[in-house]
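Every protein chain but one is kept in place in this view of the complex.
And now, chain A:
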Amino acid sequence: MAQPLVVKKDDDLDEEEYYSPFLGIEKGAVLQEARVFHDPQLDARRCCQVITKLLYLLNQGDTFTKVEATEVFFATTKLFQSKDAGLRRMVYLMIKELSPSADEVIIVTSSLMKDMNSKTDMYRANAIRVLCRIIDSTLLTQIERYLKQAIVDKNPVVASAALVSGIYLLQTSPEVVKRWSNEVQEAVQSRAALVQFHALALLHQIRQNDRLAVSKLVTSLTRGSVRSPLAQCLLIRYTSQVIRESGVNQGGDRPFFDFLESCLRNKAEMVILEAARAITELNGVTSRELTPAITVLQLFLSSSKPVLRFAAVRTLNKVASTHPLAVTNCNIDMESLISDQNRSIATLAITTLLKTGNESSVDRLMKQMTNFMSDIADEFKIVVVEAIRSLCLKFPLKYRSLMNFLSNILREEGGFEYKKAIVDSIIILIRDIPDAKESGLFHLCEFIEDCEFTYLSTQILHFLGNEGPKTSDPSKYIRYIYNRVILENATVRASAVSTLAKFGALVDSLKPRIFVLLRRCLFDGDDEVRDRATLYFKLLGGEATVGETEKDVNEFLFGSLDVPLVNLETSLRNYEPSDVPFDISSVSKETKSQPLAEKKSTGKKSAGPASAVSGPVSTVDASYEKLLSSIPEFADFGKLFKSSAPVELTEAETEYSVNVVKHIFDGHVVLQYNCTNTIPEQLLEQVVVFVDASEADEFLEVASKPLESLPYDSPGRTFVAFEKPEGVIATGKFSNILKFIVKEVDPSTGEAEDDGVEDEYQLEDLEIVSADYMLKVGVSNFRNAWESMDPESERVDEYGLGVRESLAEAVSAVISILGMQPCEGTDVVPSNSRSHTCLLSGVFIGNVKVLVRLSFGISAPKEVAMKLAVRSDDPEISDKIHEIVANG
């Protein structure tokens, strides 16, 4: 055969630079060819070629059906007859490829077991690897003896094969592999580098759940018997794990730190890197501990190998986020990396410099960056933009050069994500640095003149409408905005119209001119644009009936939508067309915390059949409202203010499962008990919850609605209503007893007996707390909302919270006492911080908007102090918030 591997050669393709030996290969034809495997006189070379072709097909992504795979597999097993070593090797490879898709793979075990005890080391090693992939635990016990021998085999290839297989088998048959500890321990002492590595990996996995054993292992090995670089890397990982788990260092010196430090002087670079990285990642690492690691990484920075430079700069970049000062020594080396051929390295260098830079170096850095930005990919640019944003917030005085830089890159080519990152950064800078406002707005105006992204245009227009009128010369923005009305698509035009209206409302001198512009928009081709123009035109002209005063107009234009969109959507869906217009104030303002709801539903699933009906009931507020208003006793309670999440009053898996939902009205509280009977042999009748309110003075029971019958596995509801003084935050504790009549049910017929027995069942206590009177309502921009509130309503006071576990714990405790919505992610406390400011917003009963600013500080003995500032629509409520905290 001249060209043995060519199946079919197309003449047209002869002109190609090279031919592929697999040109025109077809699965069907190759499967036919596989018949040579059945020949009584095996042609080893030809068989090898066919296997290669099969493997080629699989490698290119072809798949075999189960039948095909099984057929090929059986044919392949015939090849064990051949003594050809090369063919045997290909057979092993083929079996491994086929083993997941073919049936009956197990039949080759005997052939493999024979090979496993062969005299040829290569057969032994490979047979072990293949066998361990296809074996089940019963067969494993049969060959366990051989595997144990193989682990301590003289030949390192055989030993490694057995050890690596052990790592796999540990996942399926841990109890078997754990018996090999002695052999594995012996292999750790092997002189072959890779055997040492594999043995250590397996030994650690065997012991990983036993902290003490891992610690012992590390203690004995760090004394220096491990020489292979890979094994040392492993040992460093295990050591840092032990350090992490041993927690706080007693008496200053960290255990095993000496070992990590000694690894920094290792010959192998991979060990040095692993050790340096382990040191930088230590919990609460000190600068004294960092210094040696930073020094070796600095040396790597000037290596000729890109991989080494990358590894070093990436590690230093991480360190710079937490210990910027420790990295400043490397700044000179870093700066030379900005021009590195490898753009990943250059980006990491730049962002590291931005993190460690000081005020004086900013200008120089910016100059270097301008060239740099043009030739890196968008994803790197975003990283840089984010770094610049945080740098600018750190050095507000340098806003001019940073803002210029941002506007320059904004003009260049770039994708949506990149442009969005820039626009977001500029907006943040405008918000936080008042001096930057005018130039920032101007840059944004320039940008929307030639912006291909509708989303960004509308975002900027909206922002311009809020900020532009407050600048010294609002008129200069009008041109940019009106250009949008002429040039852009409908979405952008609509938001430009809104922006124009905002200018008209706030700047009296511009009002007549805005009228002219709005009038032109009245004939726009798009409905939405026309509608908005008409509305604003009338509104500003004082013809519309949105409100009597100018303040109402502004409120309408600038007030943010204070209901969550999800709730608005649900309410609109529930709204049935009628004479009564849809009232937006009827939409619940409570932000649903989604993850909590999800957790609850999964929790209930395990609790049993209760989830069936109570699940949907507890999720939608609107359905509560409908439910309560349909009960005549509660109809005159007024508008439902808030419904709490269900509180479980029974343990999971008890006879009767009960949870309660607290419905808060202005002058009433309704407790809704959702009950489920989990005993098939019982029928409950006249179910009622007897509530003892003796520990809740201000509450007076006014109504109780019993449940007629509660059959097995179909949840029912019973209600108890209380009257409470209006405008008072009444709190108290209620004890509950479930009372009912039990009737036996014959499980075979499902019929209940006539006579029942009275019985009762103690439920857990229930509390009504001040947080129940607070709705979680977020605000989008806390600062603006805060400033728009009357400063007269502000009440400030300081509190000592005593010794707390951590700052985060204190913050979440106060949040839960108040029951308010944390804004702008301020509920998350960065670890190790000594102080924290938390912003909260909510609506108090009586529809009073409340904003709270909490400043926390923690002292060395974990003593937490808190300053609480409240603003609200009603100064009295501000006082009440303080009362709540003082009592909580």
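Going forward, a residue touches a chain if its C-beta (ideal position, glycine included) is under 8 Å from a C-beta of that chain, and two chains touch if they have at least 3 such contacts; residues count from 1.
What we mean here is this: contacts and distances are computed from a predicted model.
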{"item": "Record-based protein name (UniProt) of the chain missing from this complex, from \"AP complex subunit beta\", \"Transport inhibitor response 1-like protein\", \"Alpha-endosulfine\" or \"Coatomer subunit zeta\"", "value": "\"Coatomer subunit zeta\""}
{"item": "Touching the absent chain when the full complex is considered, from A:Tyr168, A:Tyr575 or A:Tyr799", "value": "A:Tyr168"}
{"item": "Absent-chain contact - pick from A:Leu273, A:Ile382 or A:Val779", "value": "A:Leu273"}
{"item": "Selected from A:Cys48, A:Leu297 or A:Ala326 as touching the chain missing from the view", "value": "A:Cys48"}
{"item": "Where the missing chain touches chain A, by residue", "value": "5, 18-22, 44-45, 48, 51-52, 55-56, 59-61, 63, 84-90, 93, 96, 122, 129, 157, 160-161, 164, 167-168, 171, 194, 197-198, 201, 204-205, 208, 230, 233-234, 237-238, 241, 269-270, 273-274, 277, 304-308, 310-311, 314, 341-342, 344, 377, 379"}
